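Just one protein chain is left out here, and the rest sit where they should.
Note that the chains are named A and B in the order they appear, and that numbering of residues resets to 1 at the start of each chain.
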Amino acid sequence: MSAGDTRATAGSPLRALSKWAHAVWSRPSASISGLFVLLIATLAALAPLIAPTNPYDLATVSILDGRLPPGQEMFDGTVALLGTDGAGRDVLSAILWGLRTSLIVAISSATIALTVGLTVGLAAAFYGGRLDAFLMRVVDIQLSFPAILVALVLLALLGKGIDKVIIALAIVQWAVYARTVRAAAMVERRKEYFEAATCLELSNGRIIWKHLLPNSVSSLIVLATLQTAHSITIEATLSFLGVGVPITEPSLGSLISNGFDFILSGAYWITFFPGVMLLATVAAINIFGDQLRTIINPRLSR
Amino acid sequence: MFAFILRRSIQSVVVLFVMSLLVFCMINLVGDPVDMLVNPESLPDEIERVRRDFGLDQPVYIQYWQFLKGALSGDLGKSYVFGRPALALMAERFPATLELAFCALIIAVIIGLPLGIYAGLRPDGFATRIIMGMSVLGISIPTFWLGLMMIILFSVILGWLPVSGRGEIGVFLGVESSIFTMDGLKHLIMPATNLALFKIAMVMRLARAGTSEVMAQDFIRFARAKGLPRKRIIKSHLLPNILIPIVTVIGIEFGTLIAFATVTESIFSWPGLGKLVIDAIINLDRPVVVAYLLFVVALFLALNLIVDIIYAALDPRVRLQGDDT
Partner (left out) sequence: MRDDTLLSIKGLRVEFPTQDGPLIAVNNVDLDVTRGEVLGIVGESGSGKTVLGLSSMGLIDRPGRVAAGQVVFDGQDVTNYPESGWRNIRGKRIAMIFQDPTTSLNPVQRIGAQMIEALQSHHDISGDAARQIIRDAMVRVGINSPDERLDAYPHQFSGGMRQRVVIAIALLNEPDLIIADEPTTALDVTIQAQILRDMRRLSRDTRTALIWVSHDLGVVAQIAQRVAVMYAGRIVENGPAEKILKSPCHPYTQGLIASMPGNAPPGERLHSIPGGLPQLSNLPPGCSFAPRCVYASSACNMMPELIQTSSEHAVRCLSPLDGGG
């Protein structure tokens, strides 16, 4: 999309998608990280089915199994491939369940943030003027504070609970989406055909939907990917600090926090493996997002 | 230039005021802190007395007015948990956080800047690919987990560094800091490096992008056409031009470092602001949370202002605006 291009971004979205898909397939870093992300998502979704045990079913958990190193057999015969934690829960199962929680929170909050951000961004770009100036000022102010701080404050206000965490993360993220969408939509707006469309008195909704929106999609896809990785990290940090998800539904961050106490006594696996999982997940999503950015918009791939 | 500073200062004050209002309103809509202060089984009289003592029986706008009056004279309320003035608590803990954030910043720049510039100068090099790969890793690693791993490695397994806490404080040129003692350094190095990690990756990417961009510009090519040696080009033409945007970003990121310190301080039991505020959030210690928020807002505004001034000072195009022929 060159600056001098005043035509509409016509062309079927399907063709664009297949072009991207092909590009992803031909680049090893993109396809490997993409597959990995898919794998993780599948594991998380199927966690209840594939985890060796259910670590949160109190009936099956026994403290006698506590602090077993990786590879040891538990009381009921299953092998704890990654060891057990202080209360006797199988670390591998806990990781799968934790991954599930982490991803649910991240994806939910990203979806909400995206919807809100999209709406605000499109509105700002379309209506322009004072509405635009006001909305962007709000966005700027919020973005001048680090995400973690905003999240902390919000959670201080909202209290505990997984839904509150999702809301807090959504509030943290919407601003970035809004700003990106607005920027992309503004580019579209300046093109000549936009004036033409308004002259024809097409309904606002139609103009926004068919014209402003498609242009924003490519930047949105990249942003959503990278933001998801970012929110996984923030949620993990919050849970680690104790202000995130409740202990009944731990995420990877909570698991790492649980393992903290056992470091000095040598049971490293309780904190180590959840961390590796977290690292792998976030890294894969980041790499994939980076690759997407290169594919979709080669000019900005610096 | 002076007009510029004045205008920005006034803007900052206004924002600060608005934020204080916002913060106060938000905090007041949530829960009743009295429940935290007294035993739920106390008699209603008792609860009423506590409420009165803490001024929580007044209407909201009076509470805010009291709050504002107090704030302007330096009194941001007393911590429910410690019973001491919130502001005093913050002042006590702030130097430790400042020290940590400052060291982290220095580490991030010392490591990130040269690596990023190198990557920008040799975009197709093998070393560059490794460097960029590590930077992706850098932003993906959960800082807190890495902190734990560092503790395991350096303290538990190798026993080289202490597990937690701040070391001895030394004095140099009238400044108190634990940088000046060996013991202090030993305590400082892990948390500072841990905090710096994310920033190293960021500085690296910034430096690389900036370098690529500047090197592609005409005046670099002109400098080459003049026959200047490469070192000179890097020193006099590349560096000054990338440093300006980098300095401004780093300056703003200093604020983020202070915010992120909350995590590092929790892991390493570093006696700074971060730990204070996390505990305050968990314990619903409102005055401390409010004080922290206002403090951070003020800090960010001040940082933004300082950064704008530095930018204006560094870029001769902005500085000498009145002199165009």
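To be clear about the criterion, contacts are C-beta pairs under 8 Å (C-beta built on N, C-alpha and C of every residue); 3 or more make two chains touch, one makes a residue touch a chain.
Just so you know, these numbers come straight off a predicted model, no measurement behind them.
Novice: Would you list the chains present here that the left-out chain is in contact with?
Specialist: Displayed chains contacted by the hidden chain, ordered by label: B.
Novice: From the list B:I151, B:A223, B:V263 or B:V307, pick the residue that touches the absent chain.
Specialist: Considering all chains, including the one not shown, the answer is B:A223.
Novice: Write down which of B:T97, B:S178, B:N241 or B:T264 is the residue touching the left-out chain.
Specialist: For the chain that is not drawn, the touching residue is B:N241.
Novice: Even though one chain is hidden, which residues of subunit B still touch it in the full complex?
Specialist: Touch with the absent chain occurs at residues 124, 217-219, 221-230, 232, 236-237, 240-241, 244, 314-317, 320, 323-325.
Everything below uses one rule, namely that only the chains that are shown with their structure count from here on.
Novice: In whole angstrom, how far does the Cα centroid of subunit A sit from the Cα centroid of subunit B?
Specialist: 24
Novice: Within the complex, which stretch of subunit A touches subunit B?
Specialist: Residues 141, 144-146, 148-149, 152-153, 155-159, 229, 233, 236-237, 240-243, 253, 256, 259-260, 263-264, 266, 268, 271-272, 274-275, 278-279, 282-283, 286-287, 290, 302 of subunit A touch subunit B in their complex.
Novice: Can you tell me which positions in subunit B touch subunit A when the two form their complex?
Specialist: The touching residues are 15, 26-27, 29-31, 136-137, 139-146, 148-149, 151-152, 156, 163, 208-209, 212-213, 252, 255-256, 259-260, 262-263, 266-267, 277-278, 281-282, 289, 293, 296, 300, 304.
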